[in-house]
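Of the protein chains in this complex, all but one are displayed in their positions.
== chain A ==
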Amino acid sequence: MRQIQVVMRTSVKRLGVAAWFTLAIGTSVFSQTDSTTTIKMGVLPGLQFSVVRFTVKPGDQVKLLLDNTDDMSHNLLIVKPGTREKVVALANNLGEAGPAAGYIPETRDVLWAIPVTAPEESRTLVFKAPNEEGVYPYVCTYPGHGTMMFGAMYVSVSGEMPQLAEDLNIPESRRDGKTDESAGHLGHANEKPVMLHPYTPVPPYHYRVFIAGASPAAIAVALPHNVSYCWDAGTSTLRFAWMGGFLDNADLWKGKGDAESKIVGEVFFRSKIDFPIQIGNKAPVRIAYKGYRMKDRYLEFHYQVDGTDVYELIRETTDGKGIERNFRIPDAPTRVTFRSSPYEGVMYIASKGVWKHHVLQLTANEARAFTLTLTKTEKQ
């Protein structure tokens, strides 16, 4: 099929979730003689040109827009067929003369070049495609980039290109049609099962992660029975809990980490109270997160409420339908209250104290050790 690849980018936000669409448009839409083929070229994380290959007809007018959407500088050289590696080697050999030359070696093999383009800068190259059919590589010769960051311009009358998977003119990591943000960094993504660690994590275990619904100082914990929770070291509170799985960290761990960990399963508890514990009659002023301790692999959090130590160890319930929050306030100087909300998705049961309007009242003695069991409210 004769086609021209036109690539459009719908979002101009840098490094945002830039969505890329490849539109295949029949050649009848474009006139071949006096048209300009426009290629909008961005840069993806992991040293990749956003457009890894395109076709033009011999003698076509080509407008190549390089929009450096990366956070490193890049150039773009279009070179004669079969000379990519040689040109990259020549660029490397420029040594200390490289910066002044823009890392562009003096050789006839370089047909056109877009000079070094800083992050957020754009440059345009307009040229007439060669009359001779062939595969013309384009490559960034910025130091260290040349072996990974390249693509292919197919100059042909037919507009045909090989199957992507079999195209030896593009980086191997792009032959699956996906833009691989982790190119070469996370091991072989197709290997199954994927080992995330040099051991198999067995609940309870935890990750400190970026996750929606908590501060950036979140701690996500996997418990047995596929129950999980997020305790926030930024606020010293339990933020939410879920069932049916733990986390998908694929996005968080690939590339630069500009992503969030994704919850696997269904949230059954979400705290509606800023900070639930009050010691005495005054609302707490200073909450200080102190850390956690592993107790049979369960995390016991330690924080201070206006200088009074609070310990909180969270387990799954034995039936797997909720969580147990085991509190210790060994030096509670006076009575303690724990506030809850009826809109949190759970039913609370307290081992000690008296509930009044969703507020648990505990004597100092009761507060030394008490348990709150949070069970998922069954839907009506």
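Quick notes on this structure:
Here is the rule we go by: contacts are C-beta pairs under 8 Å (C-beta built on N, C-alpha and C of every residue); 3 or more make two chains touch, one makes a residue touch a chain; residues count from 1.
Methods note: contacts and distances are computed from a predicted model.
The subunit not displayed here is recorded in UniProt as "Glucose/arabinose dehydrogenase, beta-propeller fold", chosen from "Lipopolysaccharide export system ATP-binding protein LptB", "Branched-chain amino acid ABC transporter permease", "XdhC family protein" or "Glucose/arabinose dehydrogenase, beta-propeller fold".
Residue-wise, the contact with the chain that is not shown comes from A:K290, picked out of A:H225, A:K290, A:K321 or A:H358.
Among A:G82, A:P216 or A:G307, only A:P216 touches the chain that is left out of the view. Of the listed positions A:K63, A:K128 or A:K256, the one in contact with the omitted chain in the full complex is A:K256. Annotation for chain A: contacts to the undisplayed chain at residues 13-15, 45-47, 71-73, 95-96, 98-100, 103, 118-121, 142-145, 181-182, 184-187, 195-199, 201, 205-210, 214-217, 219, 233-234, 249, 253-259, 289-295.
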